[in-house]
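Heads up, one of the protein chains got dropped from this complex, but the rest are sitting where they should.
Our next item is chain A:
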């Protein structure tokens, strides 16, 4: 060992040197050969390592929505648009995530809602006075009113404080600056000042006000959000009422009496009445107290009316804390209810990470390193081990204060890491479920329980099976729940189901299942659900604004069923109090729910109520919600509003002049929604609002103006041409003024309105050209517009619409210079516009000068592009070249030069794009007579077939295919005989794009130029093709079987057939099916007689798969050859006889479908004898029960009906129609019915002669008439 020391020292010395060197370099150095020289760009960023903060939102959800949100209310619709792009990217797979994690802050407010207690059902009571102990509609309304008043008062107090504070500040200020506060857009909010402070300046507050409440909203003030402490519920006991003693907080919250009392928290929100932001915390940044961050504990998750899940609710586990106390390791935790689900999740995760990242122990190191040649060194004197205190704490199971040994308490329910086995084969219970299902773990004797408890237990068991069970368990449990719904009772059922749905860690699948349970039991319970309507709504309403389309549909379905079960009156009574709820979230979801009720029970039923609500004098919230309901109705039911359009407009029209600005805005938006739904009809219904709208756009500014403009934008397209033109000119003045508005939302709306106005009939091109275009281009065609995706899209759409009116030249000549702009997004936007304009209108208007400019700029833009994910440049280039057609000839050499240059580029993307461009312009090149150039490109592409990036290789093959297609096999360079052998190995490539393009190219060659290639090469390809039958993509499989046909035609069927027949022996079903199809295709292309003998011979192989394969081939074969089958029917009949008598069901099934195709093919060609013979073999199978078999048999009989005539089949049928056994009759009547439907008229001649009975005439004397 001693002799190693100098060596080690030397090595260390060297390493130090290298490290010093490395440290001196600022850039990142790594092995370029190994990692490629593109540095960080290529890293997968899906885990977002660079993001500053994890906003806890998913990629396509609310974060995007917040940025993109317009102030139009239907956020779900916007989400749809925003998601449309990203949905494809993840390949349809998303990591399992709980719904709450996925959702944003706004949607998670659903967890703040409280399941209100049951209400009395006035219908069930009749005339009785309700018992004072039960809750009635009155109670509820009163509570809501009190709540509202309280909020109001609190706000006033805060406002006063704030004003006082400001006054003080202003006095203090030595140099008072005249502060101009722009209040126009939040009249009712600015009392609170919080809004102002909290909102970041970049935030567009348009949307905040209406649909996405920021932190500054009143209802979101942390003081009020009672999630941190499990208060008894917001409605009932509010925290405000109570004196905040620290003790109360401690005992209810998650701190195990550590040193910190909430009252003393320095950053803490004061617990008493003042909402923050006022004088209480003067810091501008919103400081979050630790208390706020505690995840919603049981209090918020546990509904008031529901059960408290566990009596032994031990306070004490905060996995975040770790400041002062020792947090026990997760494995120690008593899982039975002590942890909230979030806590558990966190702990689980943390434990996992700890496990993976723990330092290697000496033993492990010893095991890893060889014993020889290494020496254990002492750590340097300066070395101090890194010890993250938090980790340390996590790692040690003892509390920090080391209290000495304590005998661990024996606890039967204690869980270590192993999930407890559940009795009666119940499914695995997730830790999150313990708080709901814990009772099931108590192995008490069921007989000792009271009937109610037994019932409850039963419900819990069934629900657990539905939630976590296997599909079979789930199915039976669901059925039991449905069947016994009335017996179990609405109350116990909903008390168990609804809390589960409020569970914060619920996953999509679980929610789907539970919602399904509700849906099923609703049917059964019917009017019994009435007391629970509001509870159900609280849980289901959030589904209506879920980002998942299917969740929204489910939500609608439930609410619609609920309203059918409970009736309109109950629904209104349940939802009325929520209409003027202080929380915007509640109002929003209620409005949506109401629209569903309207669509379920009919708009007329709801009209009187809506009218009353929209005219509510008491609160603007009610009016706002009422009008919003109208908006939601029109969005939901679309053109079905037309019959009620006038009354709906009348209900909301007064809102345009409402004193509250939010109400005015929502009114205009609702009118816009109504007009959109009604388009292109119903202008007469809007007559009454035209005047206020047009007056409004002159008097309003900002947000209201935008809403009014939007309404006008949707109404104008409904008008007649003359009026449209008039009104467009009226509104255009305002629009042009607003062109320069800096507001993003206004911009979007203006663009949209311009698009709608311009596309209307009555607007003249000249007017657009002179009045709109100059300003339009000046203000909108700027680089900034290209940066925001939605602006970009809207601008392109609007410009294309204008181009449709004014023509190509005006637009293209204006924007073409933008292709040389230095901003790439802008160039892309220009290109997309040009692409769409030219695709729509053609390029014939473009003069030679513009053409030159265009091509030049386009080449520039094409070469300058760095990224093109969406293929905008490529599509644009293709569209322009195809639009110009032969005029592009002079530029082709230049274009091809560019392509060749780019084919040689280092970046794979560039190469791929160049190849793609060839396939786009190949046809035009042919038109221009540039065959030589194409041949040249062909050779170039041929040389690049060694490409290693599959995406690029696929494109190159596609380009080759395009060239081969246009110049033909004979003129192709390189010659086909050189090209094809090069393709054979590529067929082995497993990449889908490569496979598809390659098989297409090979198939094309086999079809058109098979003679250029020796037969042996084709056989080789045949073997490769067999592998391709496994492909996942249907297109590839189809191309493959077709290619088999072409090859068989080229080299004769024998060899190909032998290959295919051998392939029938493989195990994989898909492979066999494709092989049978290929055999049938070969038979079709090479005439059946070349194939049938070998095929029938193969049937003698005593192997199930082979025989079935042969039968299936026969079935396909007769399907393909149609009436050609008449020459072969006698040949195959013995084989089919055998198959139809086989014991194996599949034999009979396949043979029956072969007979069907055969019968249909030879109908009317004189093969009745053989067919009747086969029918005699088919007929005994009518009593089969396996669905596929019986289906095939019935279809065969149908085929026979066509070929033999209905009379023959009827005669087979008559024997069983009145058979004594019902089972027999059922089958025969089934056959009779399809016979009757197929050939009713024909049967008249074939019905049996019935004898008259005493009173009844059954005979048909007319048929015996004879002249």
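FYI, a contact is a pair of C-beta atoms (placed from the backbone, for glycine too) under 8 Å apart; a residue touches a chain by one contact, two chains touch by 3 or more; residues count from 1.
FYI, contacts and distances are computed from a predicted model.
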Among "8803_t:CDS:1", "Splicing factor subunit", "HORMA domain-containing protein" or "Oligosaccharyl transferase subunit OST3/OST6 family", UniProt-listed name of the chain not shown:
"Splicing factor subunit"
Going by the contact rule already stated, which one of A:1015, A:1165 or A:1244 would touch the omitted chain in the full complex?
A:1244
Contacts of chain A with the absent chain, listed as residue ranges:
1185, 1187, 1190-1191, 1194, 1217-1218, 1222, 1225-1226, 1229-1230, 1232-1234, 1236-1237, 1240-1241, 1243-1244, 1247, 1250, 1253, 1255-1258, 1260, 1262-1263, 1265-1267
